[in-house]
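What follows is one structure encoded as structure tokens, with my remarks underneath.
With one protein chain removed, the remaining protein chains of the complex are shown where they sit.
Showing chain A:
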């Protein structure tokens, strides 16, 4: 029996910050313990050992039976990139709302004012969105947006190009113009750990071409952005993401979100979702 929710891989800890005491946390409403055993990391829930692995700086666990390997981020192994463990931000919101917000650019001028966007540069041009059937992922490409300070390494405003990828229901990967290295993409991910349907821990992680910016500045930059997002995410009604149309009104700028909701519904991924308009 497969289970579209329990069979996914979820982040449960940052390897670099897992101390000898281990970490007691939660996943899909159940208690989970992440601990060192000798040189290895184990993940247990209610006395049961969960399939787990270490990848992209994090410990990943599957509460059910994994139906496929963890998604691949080829750029993670590319030489010359700095891998940034940002840490976690706890957000009182549906894990799906957190992912959807990460896929959205139209909020930049209003939520990340003078950093990722600024009035009057609010227009979202046409971009391409597809559910790539061969890999079963949501992709948005050719996304362009004017940004006053696109990254810690950016000096002054530039038009940034983005690609978004959703390889798993609670994971999003952002590919973004890399100011010091034209032709390459900076990779910024959002790994979301669902504690329960309306509470999550968000683990941003980055693989950047940036040899100059101090690590603490890179981390602070991302934390600033996510704390701004949190003020939105904790104040959306309903708290769960509506998968059926009718309760919320999208526009052309929301095509990624529309595809994400459709893809979630098709997969039967309803954890943190609301199916019927309440």
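Some observations on this one:
Everything below uses one rule, namely that a residue touches a chain if its C-beta (ideal position, glycine included) is under 8 Å from a C-beta of that chain, and two chains touch if they have at least 3 such contacts; residues count from 1.
Please note the rule applied: contacts and distances are computed from a predicted model.
Its UniProt record calls the unshown chain "Rieske 2Fe-2S domain-containing protein", which is the correct pick from "succinate dehydrogenase", "Inner membrane amino-acid ABC transporter permease protein YecS", "Rieske 2Fe-2S domain-containing protein" or "NADH-quinone oxidoreductase subunit N". Contact with the chain that does not appear here is found for just one residue of A:1, A:40, A:249 or A:276, A:249.
For the options A:5, A:35 or A:106, the residue in contact with the chain missing from this view is A:106.
Hidden from this view is one chain, which touches chain A at 104, 106-107, 109-111, 119, 122-124, 231-232, 235-238, 242, 247-253.
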